[in-house]
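Sharing a structure, written as structure tokens. Questions coming.
Left out: one protein chain. Kept in place: all the others.
The block that comes next holds chain A.
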Amino acid sequence: MPIALSPTVEFESAVPSTNRAFVLHGVEDVRFEERPVPSELGSLEVIVAPKKTGLCGSDAHYLSHGSIGDYVLTSPMILGHESAGIVVKVGSAVTSLAPGDRVAMEPGESCRMCYSCKDGHYNRCPSMAFAATPPFDGTLAGFYKLPADMCYPLSHAVSLEEGALIEPLAVGVMAVTTIGQMPLGANVVVFGAGPVGLLTMAAAKALGARHVLAVDIQEPRLEFAKQYAASDYFVPTRTVEGETRLAYSRRQADEIKARFNYAERGPQGVDLIIDCTGAEICVQTALYLLKHGGTYVQVGMGTDSLTIPISTVLNKELTVKGSFRYGPGIYTQAIDLVSRGLIDLKPLITHRYAFVDAAKAFAANRAGKGEDGRALIKAVIDGPLA
């Protein structure tokens, strides 16, 4: 007797017969298009049907500006890169995956042969083909082809929509572990309580931070952060007339130290600060706030040119590092943290959309809230049905 599948399971295991795609043609110009269903693949590649795709700030930026920095849209490009789906076909030499497997997708294919790849930093590969970064197509389509080792099986305890959020979680895990080298029991401060900031806080907490402080200018976000992963939060104080930006940042740092009893040195100082805003004031405040010998990690993408207190970096022997996407072992680590229940991704998924409503998802993402008026943290779009 056939067992009736729940609608979720039915949807998640169905392979579309056509390849509908959500394509960016130019600024504010997105269209649904039919693309050929891929069938050719290399011996070590797989074809996946993306089932759930989360939206991120970069997707919204390409829609509104047609570019991010040096990456400029010059021809139509499928959007989306935070995805999980079902394996449809595997290359002849693939032994680790089979059709039907549920996987989180790491959306970047590196060359494996350049200096950076050989040296263990494939995220820095100059030939990186990254989904939805021009000129490479993204995952908001019926099918996506990628190397088998870039697909990570998900246990049945992890849903596909959580699988999609492994991508932004990986950004947070990278910042905390590989780049930040967070020691056990660290005092951590995260600037920015958007999705990346929240996931960074969750990673720090899950990996053994003693205390995680969230800083943002929007108190509702911080309230959420506190019940999600942060130990506490801080809302910056008002500016004082005539105060320079550096002086303001200094004052915020002093205020934080006083309120949360952070020391200048040693185990009671702030060991690690991760900035997920890119905002000048945050960068400055962080450098003033860190203990002597502390580490600062830049994740947030903001203005390229800002003023920092470099003498503070010198005098306190601070380590200042950049964190770009994610590298070897990060996806595995992120999935493990979720599978073991140390990180819960579900509270971040606030809005869900069918594939045909993808444009609405982007609009909600930009507005920061859905049609229902609820604050949006992560919008997730289904893969196409047919």
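Observations, loosely collected:
The definition used in the following text is that contacts are C-beta pairs under 8 Å (C-beta built on N, C-alpha and C of every residue); 3 or more make two chains touch, one makes a residue touch a chain; residues count from 1.
Everything below uses one rule, namely that contacts and distances are computed from a predicted model.
Here one chain is missing from view; checked against "WD repeat containing, antisense to TP73", "DNA primase", "GroES-like protein" or "Vacuolar fusion protein CCZ1 homolog", UniProt names that protein "GroES-like protein".
For the chain missing from the display, the contacting residue among A:54, A:80 or A:147 is A:147, taking the whole complex into account. Across the entire complex, the residue among A:22, A:62, A:122 or A:262 in touch with the chain not shown is A:122. Seen from chain A, the chain kept out of the figure touches residues 44, 112-113, 115, 117-122, 147-149, 327-329.
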